[in-house]
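The structure appears below as structure tokens.
What you see is the complex with one protein chain gone and the rest in place.
Chain nomenclature is as follows: A, B and C, assigned in order of appearance, with residue numbering initiated at 1 for each chain independently.
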Amino acid sequence: MSEYALLLPILIPLIGVVLLLLGARSLAVQRAGGVLFSSLTFAASLYLLFAVDQADYLVMQMGAWEAPFGISLVADRFSAVMVAVSSFMGAAVGIYALSEIDEARLKKFFFPLYLVLIFGVNGAFLTGDLFNLYVWFEVMLIASFVLMSMGGEKGELEGGLKYVCLNLLSSVMFLAGAGIIYGKTGTLNMADIGQQLMLAENADWALSSSMLLLVSFGLKAGMFPFFFWLPASYHTPPSAVSAVFAGLLTKVGVYALFRSYTLIFMPLFPEVQNILLWLAILTMVTGVLGAASHFDMRRILSFHIVSQIGYMVLGLAFMTPLALAAAIFYLVHHIIVKTNLFLVSGVVIRMKGSCDLAKVGGLCNSAPWLAALFFIPAFSLGGIPPLSGFWAKFALVKSGVEIHAWWAVTFALLVGVLTLYSMTKIWAEAFWKKQPEDVDTTPAKPVGPLVFMVAPIVVLSISTVVIGFFGEPLFEFSERAAAQLLDPQSYISAVLPQPAEVSP
Amino acid sequence: MKYFILGHAGRILFPALIILSLIVLYRGHNLPGGGFIGGLMAATAYILVGLGSTMQAAKAKLRVDPVTLLAVGLAIAIISGLPGMLGGDPFLTGEWLPTFYLPLLGAVHLGTPLIFDVGVYLVVIGFTLHTTFFLSELAESDTEEGTD
Amino acid sequence: MEPLIALLIGVLFAAGIYSLLRRSIVKLVIGVVLISQGANLLVFTSGGLLAGRPALVEAGATVLEAPFGDPLPQAMVLTAIVIGFGLTAFLLALVCRAHEAVGDDDINAFDNTDT
Partner (left out) sequence: MPVSLLISLLFIFGAALVAPSLCRLFKDKGGCLLSLAPFAAFGLLLSQSGAIAAGESIRYHIEWFSSLGCAFSLRLDGLALLMGLLVTGIGGLIVLYASGYMHGHPRLGRFYLYLLSFMGAMLGLVLSDNLIVLFVFWELTSITSYLLIGFNHEEKISRWKALMALLTTGLGAMAMLAGFLIIGQVSGSYELSEINGMGDLLQGSPFYTAMVLLVLGGAFTKSAQVPFHFWLPNAMAAPTPVSAYLHSATMVKAGVFLLARLNPSLGGMPLWENTLAIFGSVTLLLAVVLGLFQKDLKAILAYTTLGVLGLLTMLLGIGTEYAIKAMVGFLLGHALYKAALFMVAGSVDHETGTRDVTLLRGLRRLMPITAMAGGLAALSMSGLPPFFGFIGKELIYKAGVKLGGLELYFLVAAFVGNFLMMALALKAGIGPFFGKENNDALPKKPHEAPVTMWIGPVLLGVIGLVLGLLPFLVTDSIVAPAIGSILGGAIPEIKLALWHGFNLPLLLSVFTVAGGFGLFMLRGKFWAVADPVRAAIRPWGAEAMYERIFNGTIWLSKAQTRCLQTGRLHDYVFMIVAVTVGFLIWAIVNYGGLQFEMDWAQFDPIKVGLVLIMIVATIVAVTASAYMTVLVALGTVGFGVALIFVYYGAPDLAITQLLVETLTVVLFMFVILRLPPLKSMSSMATKIRDAILASTFGGLMTLLVLKAVNIQFDHAISEKLAAMSYPEAKGKNVVNVILVDFRALDTLGEIVVVAAAALGIAALVATGFKKKKGAAS
């Protein structure tokens, strides 16, 4: 019965979508439903996490059609932890949205679309089927397209247009890649593809099509040189939306990359290792430099997403047990911290009417509690121990040292310093500096009480601290998850119980 | 003049198209057709009405809010996946009633996949019409001044 | 026949990309439409092109007899067509709205959020 744990993180938000669409008229219903269903999803995801940790793999063959004929939902520990963390963010930001999302947006079905986003993200983490992954990507994308542009403000539309076009390009490449892979292997089940490539004498012919997927996933993950849509758009919508995007969307791309090279294209990994390595390094460097060049809190944070993605992909490129564990730990840490930082930026906007660092200041004196709440995630991102970010970076660098990847280690450490610089820039300008006199920024009329915005920030900050001080269980979990990733055979046998039935 | 023709054509074709769409929906499991095609056809019927007169008329004819159609369609699709779970099967497992015979239709297989297809049908109608009604506002706000 | 269809796919992709590289924002919609057609056709073709027979079990029979068009890519393409339709419609509305908000149809004028 524990297979149903797989279904709940998908089904609950979807039911929420239906009910909220039916309860369209009442804003109270929209608000209550949004929070209720995102929280229920989180609860379900925790159940999934525990169930998977018990069972190693949970597999559900949708429609009772045995793999590879139907669609399999599969959760290994990596999937489960991704679902859990992203649902956590879903619930936290859901509460935050209560006080940030205005009536106009609510009337345009903000919360149903928000739940569609969660639905898509969780589905993408849980599916074991390549084409189905494409569908989940599209679900997630359309929801994010709409959430980004629904306010109809100029910036949102400008950024949204780039976001939409480049992501559609990515989708098309995904579709093309998936189609060609189907053409070559005759199957769409990821485990099955992986198995076929492993059994094949020479799997090099799949390399060209895997490149299409690399570009597609890299684009969604915000890797160099495909990240352009991200800094162009992430700072435009309301902070609740930016926050959930920042926490979740690019991570789905990262997840897909991990899945690709630990399962689907496992045998091709040696050929692409260097490409991944250098893309990761360039992603770190260009992202952090981009952040250094900006002077707006949310723009800085957006570029930092790019930079941090580089670290995670670096873990994949190293492909050692420690490196993968580090990358998974990094993902968890980063999702929490980055979401939190965007949430803080929303509070800054609420207080000061802007988060342009030239226009805000003095928050350290006027809102010392906010300073403390910013300090934790910001310096966690900057890798200051003993916050979560330090351990993530430390583990990753350690794994790099172990395999003597000196260039990668050097850049990872240097980028760490620049990350710290960016965070101190925000700190010094928004919190330390005096409020500039001659700017006219009038904060918009707040939508709801501040407490709904602050509570999630507090919870996320506490999580960061707790992971920093007592993160060992999480790291051990990451190690177990990494061990699973490095053992695709067990994934395959969990999904395809009778390998004899599948012709090689 | 052309509005006149389109208006009448729409009114005449409307019931035929709706019935056709339902047939296409039903027989889709065995012959080309199904929820998508049926849904698109049904939506086309309303659009024809709308193009013939005004989209307001088409909206009135639809009676329900397209958003409700979306919601109901999704709900039906989800619900169709649940019965199997009662028996311990995964989500979306097909469950079938015993085959029975009806005049006109012959052997009838009724099962959850058909219900799922009905959900698809409704969502596609809802999507097409919701989109059309909103986008047509852009056009109508133009033409009102142009034609009146 | 595959080489010719393959060529067509290539042309559709090329034309789509070329359109996406243009500055006029309306061309973006055209590009997305074309490139989606290309991708759909690609998926369709990847199953192998077998002329004539749809994947329908004949009346009275219970099992489909070969040869028939591979149904799996067809189902994928159908899904992709509908998804593509939804996204294209959305993009159309977005382009329209963005054009009005920015007041320009040159994508180069859409750079306020980047720099």
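By our rule, a contact is a pair of C-beta atoms (placed from the backbone, for glycine too) under 8 Å apart; a residue touches a chain by one contact, two chains touch by 3 or more.
Predicted model, so just to flag it, every value in this text is computed and none were measured.
Touched by the hidden chain within the whole complex are the displayed chains A, B, C.
Panel shows chain C; residues 1-28, 30-31, 33-34, 37-38, 40-42, 44-59, 61-64, 66, 68-72, 74-79, 81-83, 85-90, 92-97, 99-100, 105-108, 110-115 of it touch the chain omitted from the view. Of the residues in chain A, those that touch the hidden partner chain are 14, 17, 21, 62-63, 65, 68-71, 73, 104, 108-109, 112-113, 116, 119-120, 123, 127, 131-132, 135-136, 138-139, 142-143, 145-146, 149-152, 161-162, 165-166, 169, 173, 176, 179-180, 183-187, 204-205, 207-212, 214-215, 219, 225-226, 228-229, 231-232, 271, 275, 286, 289-294, 325, 364-365, 368, 379, 384-386, 390-391, 394-395, 397-398, 401-402, 409-410, 413-414, 416-418, 420-421, 424, 428, 432-434, 471-472, 475-476, 479, 502-503.
Although one chain is not displayed, its contacts with chain B can still be listed: residues 28-37, 40-41, 43-44, 47, 51, 66-67, 70, 73-74, 77-78, 81, 91-92, 94, 96, 109, 111, 113-114, 116-117, 119-120, 123-124, 126-128, 130-132, 134-139, 141-143, 145-146.
In this text, only the chains that are shown with their structure count from here on.
Chain B and chain C have Cα centroids lying 23 Å from one another.
Between the Cα centres of chain A and chain B there is a gap of 36 Å.
Counting partner chains per residue, chain B shows two or more touched chains at no residue at all. Among the residues of chain C, those in touch with two or more other chains are 86. Within the complex formed with chain A, the chain B residues making contact are 65, 67-68, 70-72, 74-75, 78, 84-85, 88-94.
In the complex of the two chains, the chain A residues touching chain C come out as 131, 134-135, 138, 141-142, 145-146, 149, 152-155, 157-162, 164-165, 168-169, 171-172, 175-176, 178-180, 182-183, 188, 228, 231-233, 235-236.
Listed in rising order, the residues of chain A touching chain B in the complex are 1, 3-4, 7, 11, 14-15, 17-19, 21-22, 24, 60-64, 109.
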